[in-house]
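Just one protein chain is left out here, and the rest sit where they should.
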Amino acid sequence: MTDRRPKVVGFCCERHGMDAAVLAARSGRQYDASVRVIQVPCSGRVDGLHILKAFEDGADAVFVIGCLEKNCYYDTGSIEGRKRVEYVKGMLAELGIEKERVEMFNAASTNAWAFPEAASKMVEVAKRLGPLDMGGDTR
Amino acid sequence: MTNQVLVVGGGPAGLTVAKTLVDRDIQVVLVERTESLGGMARELTCKGLTECRNCGVCFAMDRAGELLREPGAEVFLLSEVVSAQRTGDGYKVKVKSSPRYVTDDCTGCGKCVEACPVDGKAVFAPTGSGQPRIHWIDRTKCLHFKKGKCDACASACPTKAIDFDDRAKSVTRDVSEIVYATGIRAVDACEVSRLGCGTFADVVSSVDAERILNEKGRLVRPSDGRPPKRVAVLQCVGSRSVKNGVEYCSKFCCKYATKISQMMIDTDPELNLDFYFMDLRTLYEPQDEFKAWAKGKKTVRLLRSMPAAVSQGPDGTLLVRAATETDTEVQETAYDLVILSVGMRPHGAKDALAGQLGIGADSFGFAVADRELEKAGVFVAGAVSEPMDIEEAAVRAVATGSRVSGRRRGTQ
Amino acid sequence: MSSGRIQVVICRCCTESPKLLDIAKLEAAANDAELVMSVKVVDEICDGKAVVDVAREAAEKEIDRAVVLACHKRDVSPALLKAYRRAGIDRSMVEFVNVREEVVLPHVDDPEGAQKKAETKLKAALGRVTMLVPLLTETEEMRTKNVVIIGAGVAGMAAAEAAARAGAHTVIIEKSSRSVKAPGILMSNTRLVATKGTPGNYELTIMAGEKTEELECAAVVVATGGGWNSLKGPLAKASKDAVPLYKLSEMLQAGHAPKGPVVIVDTPDPTGKSLKVMDFAWDEALMTAIDVKKKHPQTEVFMLFQEMRAFGLSEITYKEAAELGIRFVRYDRTGVPKVDPKDPTKMTVTDLAQGELLSVRLGTLAFAAIPANPDNRDIADALRIPMTAEGGLRRGGIQRWPVATPRPGIFVCGSAVFPKSADAARAEGEAAGSMAAAYASKGTVEYGGSVAQVAQEKCSACLTCIRTCPYEAPYIGTANKVEIRRQLCQGCGICAGICPSKAIELLHYTDDQIQQETRTMLGGDF
Partner (left out) sequence: MIVAKRKPMNEIAEMVAPYKNITVIGCRSCVAICLAGGEKEVKMAASALKVKNRKEHRDQQFETLVVERQCEKEWVKEVEDKILGADVVLSMACSLGAQTIADMYPEKTVFPGLNTGFLGVPEEQGVWSEKCVGCGDCIIHLTGGICPVARCAKSMMNGPCGGSSNGHCEVNLDIECAWYAIHERLKLQKRLDLIEKVMPPKDWSTGHYGGRRTYVREDARLKQHQKKGKEAVQ
């Protein structure tokens, strides 16, 4: 059963995060269909709890994508978003769960490569580490 | 009187003027020569990975996206203003649009480009991050028009967006003001023959480098598609040079080159990067910030020297010959990739339309419009008037927009 | 508990090309879902007829919320939302699923995966739409058309002129006694002390001389300029006749001959120990040097610099200066200019181009540096706008607008942000002034929508939200618990994400809504 598709959830900001995803799509860039995107107004809206709940609910990898720091539509939102991701990384690492399973990315609206690259990286991580409830050593 | 303003040019300045006016409930007719909006900005890459480096590229492209959705703006792509006639307090302008041969149904998938049998292709996606991202066909190359039978792209298109019956269109509009923002052209790096441009595949201009970065997110060598290990960045290629007729400093090259250098090091901290320059003129950045950054990186060297020549070594590497800072000796250093940071020339200030409107050009070709001309309703915006980066072009364009709307208040 | 009467609209134009998805299956899934009262598959939702058709059925079936499977919500025709509004459905009750750019286009080679993704997204949207509540927007009248401009320098004057031209009432606040001809009111010897109020209705507290006054305004332009008068450093100390560049230029314009030789140094603190300078007035320095040389050809002129930043067309001025015989000396931190302690008219510096120690007589010493204005701190504090570490005022991210701060209605321009030439400062002032006037001329401020909301019974008044909000929206209210100023909230949700007591929710993106959506997304087939 380990050949099931990895479950990847992305929290994507409505501004440059989504703009980058749309530009990528219009430029014909492809990524794995197992990436599911949840739109939030700003990466600063993402709570560490949302990320953990996503893992609880079956995600194998979670990523947050927002505007570039210092160019966030909401001024400081993507800086906050990164901090939340870092905090969750710390919690997961303490529990022996690979912290690579959660990642923060930044994108500008003109970066066609940014969203597919982030999505593919997380799919690759999820494939490499295996499903959260099967693969991986327990340490 | 008419409530429309004609904006010539869909680059950062033209877009910002247009958006400023539309926001003030003034209708805009925007005429862009190429197949999509963005001007030079669409060729350039965003220079941030995590943190914004304030290059302004996204600002221009976001405005392009906004303008296309704006009901108050009429955008003509692949179009030219063929004439502008003064009529009382405004102008009657004639816009000629070339056919794109691809409808709005295009999804940008690129299957048509794959299918096109023409060497060098006859159907293209807009370059860079241009908006809208709809393909277009070059009639002069396309076999359908040349031989009248090929329809490879049409049958490959999953959305049936190819329309060979598309026709050139001509429209006239009455406008009250005209904003001339035809922007710039990058200096062709090959004009400076001694630096190996055109001779060696891995000598690229900074515009090419940005294009590669924009497309792939990382820099690769054109010759083998592999990431370089040793890179040289040469400043002031074509700028500050009497020989090229670009005596002025192009202003934005130091800003953009230092920022793509930082971006390259961010993506590959192992990369060896040598930065050759005469004076370091980073815009809107403390003068020693880049120097301090370079000092903190073991693999980055700043060299105050204008290289004399680029040649090829026996192992295929590129050799950059440059004097040391104190001019005491000449050294040759080997690189995998050489980036020539090119300057700019104003574009279109000497066009027939500019002449018709009374826009003059100075000895470098920059457009000159005085306040008298503005009273007559002709404004010049953006880098066609003097060297500037995107941010400054945007700021000045907002100012121009305010003068346009101010004139309107005055005449009403 | 979920409730509502849902309409599902599927746009073939967005979902079917390229041919990938089984629309019939999506339609069936929508029909099978709970609470769905109407499913419309239309050829093109941007088509006026389709919109009318959809809206008619929505009205007939008493629909109160909708899920639209199309493209990016920005690109869907605004006519649809208008039609829905007429049918009594608020825009906040319409959930868009971007099938085109999130499902079809990026998964062209994986029809099976795309189909599953589309079905899951439909399910998640159906779940989400039942949890939505209509959002309230309110409008507030602006009480004045005033635009207050702080600083009567180059940028401030340009701002005032542009704002006045656009029809605003301008009030210039200038801290010195300088009197200039400006449109509107000029208040000299006046400082900004504090700000209250909300965008469009700011209430400034100003000190005019010794008197405290209140000033209402719709928008503010900050044009405090650089801190030329705060020049300090070893060179300024060593020579008591040292002046900022603009003083030298004023002297020349007044017809006085400067004592030669004239030495223009970039900064009074070349090692950068006590005075960090961001940039220099190179344009003006070069023009002043040329002015000296042209008016007084016998006077020797030296320019000492670490980096000659003659941007753009200043390069031509630079060349002209060199041709006129102005001596340019580049130095670095290993051989900085020093004034002889025994003879204050002698300066030595290592000329890097010549590689030798140069000795210069000091007639007049001027500095080209534009240090950050020390007043910026008080201004930023009063207006609650951010600053850079170097002491300049900070703008918002460039993606929004070039002269704007994160706070609506407050604009910054000129050297208050970063040192600039007079010409660039003027353009910025003009831009900022016109933006402020355009903001003020709107006459009303619209606010509300997706904003933060506090459950006061949960609030610990820990101040975390107040400290992290970029917009000063949360504050401690009368109950000693946090309240949100809806006029200031822009709906980013930073506070909701950071509140340690989970007392703040962002409407439209509540924890429940986000978590429910995540759960449905992950519950579907992969």
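When the chains are written out, they are named A, B and C in that same order, and each has its own residue count from 1.
We take it that a contact is a pair of C-beta atoms (placed from the backbone, for glycine too) under 8 Å apart; a residue touches a chain by one contact, two chains touch by 3 or more.
Keep in mind that this is a model prediction, so the values were computed, not measured.
**Student:** List the shown chains that the missing chain touches in the full complex.
**Tutor:** Among the chains that are shown, those touched by the missing chain are A, C.
**Student:** Which one, C:Asn201, C:Thr468 or C:Thr520, makes contact with the chain that was left out?
**Tutor:** C:Thr468
**Student:** Of the residues A:Glu14, A:Asp32 or A:Asp47, which one touches the chain left out of the display?
**Tutor:** A:Asp47
**Student:** Against the chain that's been left off, what residues of subunit A make contact? List them.
**Tutor:** These residues of subunit A touch the chain that is not shown: 47-49, 52-53, 55-56, 58, 88, 91-92, 94-97, 132-133, 136, 138.
**Student:** Spell out, residue by residue, where the missing chain touches subunit C.
**Tutor:** 458, 460, 462, 464, 467-468, 499-503
The criterion applied here is as follows: only the chains that are shown with their structure count from here on.
**Student:** When the contacting C-beta pairs are counted for A-B and for B-C, which pair yields the higher total?
**Tutor:** Greater number of contacting C-beta pairs: B-C.
**Student:** Of the chains shown, whose Cα mean is nearest the mean of all protein Cα atoms?
**Tutor:** Closest to the centre of all protein C-alpha atoms: chain C.
**Student:** Using CA atom averages as chain centres, what separation in Å is found between subunit A and subunit C?
**Tutor:** 27
**Student:** Quick check: how many Å separate the C-alpha centres of subunit A and subunit B?
**Tutor:** 32
**Student:** I need the residues of subunit C touching at least two other chains; which ones are they?
**Tutor:** 100, 105, 108, 397-399
**Student:** Find every residue in subunit A that makes contact with two or more other chains and list them.
**Tutor:** As it turns out, subunit A has residues touching two or more other chains at 16, 25-26, 28, 67-68, 70-71, 108-109.
**Student:** Would you mind writing out the residues of subunit C in touch with subunit B in their complex?
**Tutor:** On the subunit C side, the touching residues are 13, 17-19, 74-75, 100, 104-105, 108, 162, 165-167, 272, 276-280, 306-316, 319, 352, 355, 390, 397-399, 401-403, 418, 424, 427-428, 430-431, 433-435, 437-438.
**Student:** In the complex, go through subunit A and note every residue touching subunit B.
**Tutor:** Touch list, subunit A to subunit B: 16, 19, 23, 25-28, 67-71, 82, 106, 108-114, 117.
**Student:** Provide the residue numbers of subunit A that touch subunit C in the complex, in ascending order.
**Tutor:** Checking each residue of subunit A against subunit C gives 4-7, 9, 15-16, 18, 21-22, 24-26, 28-34, 36-38, 40-42, 44-47, 49-50, 53-54, 57-59, 67-68, 70-77, 80, 84, 108-109, 116.
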